[in-house]
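Every protein chain of the complex appears in place save one, which is left out.
Letters A, B and C name the chains as they come in the text, with residue numbers starting at 1 for each one.
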Amino acid sequence: KNRGCLLIRCPDQPGIIASISRFLFQYNANIIESSQYSTNHESGNFFIRIEFDCPSLPDQKEEIKTRFLGIAEKFSMEWKMTFPSDVKRMSIFVSKELHCIRELLFEWQSGDLMTDIVLVISNHEDARELVESFDIPFVHIPASRENRQDVETHQMKLLEAYAVELIVLARYMQILTPAFVEANPNRIINIHHSFLPAFVGARPYDRAYQRGVKLIGATSHYVTNDLDEGPIIEQDTMRVDHRDNIDGMKKIGRSIERSVLARSVKWHLEDRIIVDGNKTIVF
Amino acid sequence: KNRGCLLIRCPDQPGIIASISRFLFQYNANIIESSQYSTNHESGNFFIRIEFDCPSLPDQKEEIKTRFLGIAEKFSMEWKMTFPSDVKRMSIFVSKELHCIRELLFEWQSGDLMTDIVLVISNHEDARELVESFDIPFVHIPASRENRQDVETHQMKLLEAYAVELIVLARYMQILTPAFVEANPNRIINIHHSFLPAFVGARPYDRAYQRGVKLIGATSHYVTNDLDEGPIIEQDTMRVDHRDNIDGMKKIGRSIERSVLARSVKWHLEDRIIVDGNKTIVF
Amino acid sequence: KNRGCLLIRCPDQPGIIASISRFLFQYNANIIESSQYSTNHESGNFFIRIEFDCPSLPDQKEEIKTRFLGIAEKFSMEWKMTFPSDVKRMSIFVSKELHCIRELLFEWQSGDLMTDIVLVISNHEDARELVESFDIPFVHIPASRENRQDVETHQMKLLEAYAVELIVLARYMQILTPAFVEANPNRIINIHHSFLPAFVGARPYDRAYQRGVKLIGATSHYVTNDLDEGPIIEQDTMRVDHRDNIDGMKKIGRSIERSVLARSVKWHLEDRIIVDGNKTIVF
Partner (left out) sequence: KNRGCLLIRCPDQPGIIASISRFLFQYNANIIESSQYSTNHESGNFFIRIEFDCPSLPDQKEEIKTRFLGIAEKFSMEWKMTFPSDVKRMSIFVSKELHCIRELLFEWQSGDLMTDIVLVISNHEDARELVESFDIPFVHIPASRENRQDVETHQMKLLEAYAVELIVLARYMQILTPAFVEANPNRIINIHHSFLPAFVGARPYDRAYQRGVKLIGATSHYVTNDLDEGPIIEQDTMRVDHRDNIDGMKKIGRSIERSVLARSVKWHLEDRIIVDGNKTIVF
């Protein structure tokens, strides 16, 4: 495939787009999609995502990357150039609730998620049958507060062995250690079953029920070492009323969780997300 | 008009509906709308709202109320019987932002709010022209932390003089004292410009922006002495993205605030809301 | 289980609810949920759904039904009394697109659809593996315009053999004959991939794209002999924009289709739907 994707962040100033587009034009690349954003009234940062089609890309990937360094330095860019044909390798972590992993597996099977799901890790056996029916390796690593260190050592070896580039916590009910999180910056996506920042932490549906809210929600975010405080990728809500008890809220919530998580994973795989401090820019 | 409305809460047991419906049948009343709810798995409370049409109602209001006492006692009911033809008298409190009061005035002018808006009180002059163009009395009572007691004494005299039954805080940016709140239980509706319980307190849009949320919301609730903690009546959300700065969020938020508040006021006026502890049942 | 459900339609008049509730009270039944609707300004019809809990139900089902006949006759009711413990037997018809049947199978597996899925019939082989992985019989009946009669004869024999009470067309791309439809009144649910009555018939996404709509939708309805004209059960829409080509619309549409269909089937299984002419009342 001839597609490439540029993700850039740099201080805003005139001439950035002119330089990038002239550069791409030299390679006869056609810009397919381009989105930009500037925080000019605040920090003065400029963000851009450019998807381009370049006939000679397969032969010139490395040259293009190397030659782009000149522009990147001139404008002090943080940047990456990716190629959709380099499909990202993904691992799913799951516990006992299967609705989120099911959604991901089916979106993937339908061709709507461009990824290789190379490994599923769980602290329970519940997902094994489902996962193995897709011919995906399933590894059961029982977890408890006592053995967290061993568990993560095991997990990290597996992630390395399978060359995993994205970890999706599809209702994985274990807290990760700082070491694990720091080893995977902006590469772990979690789904939290509330509309953050409401109901951070455990049992959000119980607390939503007690508070008598009229909408419930779900939030996907990159995992950082502040519980449920990482950069939000996507959120959604649905209506509930007094008739919905905690179980009813959970049922409704499941359908929000799975669609919010699936959208986030899709955007990450398509390199549509730039993390800016504790926020995301989704192009 | 021949319409009546019964709002009841009592311990759940068989026979309640049979008794009520037999009672109404004796007066040849036709049940127009009936909604019920039972918390049987928890507290065992039963709630019902019945709207009925009774040809002899105008002549028998008092008799019907008196004779219903027997049933009410038998089932240990908390209840009230209201008549849509007794239009509720309402006062609006407002500060400088006018979008919410405007919405209420226009819904009212269009005939969509069955109420008499008898008085508007504000700590600023901004709403005067708008309010007086509807021939509604507007009273400006400047407010500050120092004179809160005097202000509320003045307000309460006015509310009494105008026989106000419902107070709507349409972006009124002053905190009410416990004495004022306790004197008006479940009779003060506030609109809070966030999706509660997220962003309780001041400057919710600023904080929503800092947190990088992907939806913003508004919440209407009855006012209690816990700030932004009263029983929620209605909530709604709308999508935002990284391009929406604080001002953009406020613009989007205004359209949520006004529709959420208008719906809540409408439901209150139609006697559709039963407060159950810190929750509402909206029939 | 002690649960029963009454669905009634009759001419509106005072005393109906009093009679029903007194009747249920005689059997010591507690009314769990009750919803009613009256078209009093138009046809004067009254509709009610009552769910009740009756300790002696398992022993008295037949007696209760028989004795209710008196009330039913007095008020000229069309009615049925059902029991959630009598789980409905359901068959799914499917062609090549699997997202709808998948959703139904998973909702069912998660315990969110109270039904026995006893049979899947398809004019293609695509769904076989999925269906058989749930241990549900899958029957492939190739279909064409020429053999429609034979196909339906075969289908009807199977439906009878499996005692099917509900047929769900989960993107089944064949038109049923009038004979088949008339043999299954209000017992066939179809999902149409547009917001009816827009884009009746074939290729709705193509036509939505050509028309440049900004929202696309899906509609579930009972099948009648007027193509896509049967009583609508549920509809929903999602936002699209100029970037969404036909394939993009189909992807978005799939997620609307499956949730709209799943909700409709759930409501049918819980006896929440009364068909009134060409409309549905969903309680």
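The rule is simple: a contact is a pair of C-beta atoms (placed from the backbone, for glycine too) under 8 Å apart; a residue touches a chain by one contact, two chains touch by 3 or more.
Nothing here was measured: the structure is a model prediction, and the numbers come from that model.
Shown chains touched by the missing chain in the whole complex: A, B, C. Checked against the full complex, the candidates A:Ser35, A:Thr82 or A:Thr177 give a single residue touching the omitted chain, namely A:Ser35.
In the full complex, chain C contacts the hidden chain through residues 37, 41-42, 195-199, 211-215, 217, 231-237, 241-243, 245, 276, 278-282. For chain A, the residues touching the chain absent from view are 12-15, 17-18, 21-22, 24-25, 28-36, 38, 40. Not every partner is drawn; the one left out touches chain B at residues 99, 102, 106, 110, 112, 133, 251, 254-255, 259.
One rule holds in what follows: only the chains that are shown with their structure count from here on.
In terms of which chains touch, the assembly is arranged so that all chains touch all other chains.
Because chain A and chain B carry the same sequence, their contact can be compared by residue number, and over half of the numbers here are used by both.
Taking each chain's centre as the mean of its C-alpha atoms, chain A lies 37 Å from chain C. Averaged C-alpha coordinates give centres for chain A and chain B that are 42 Å from one another.
Counting partner chains per residue, chain A shows two or more touched chains at no residue at all.
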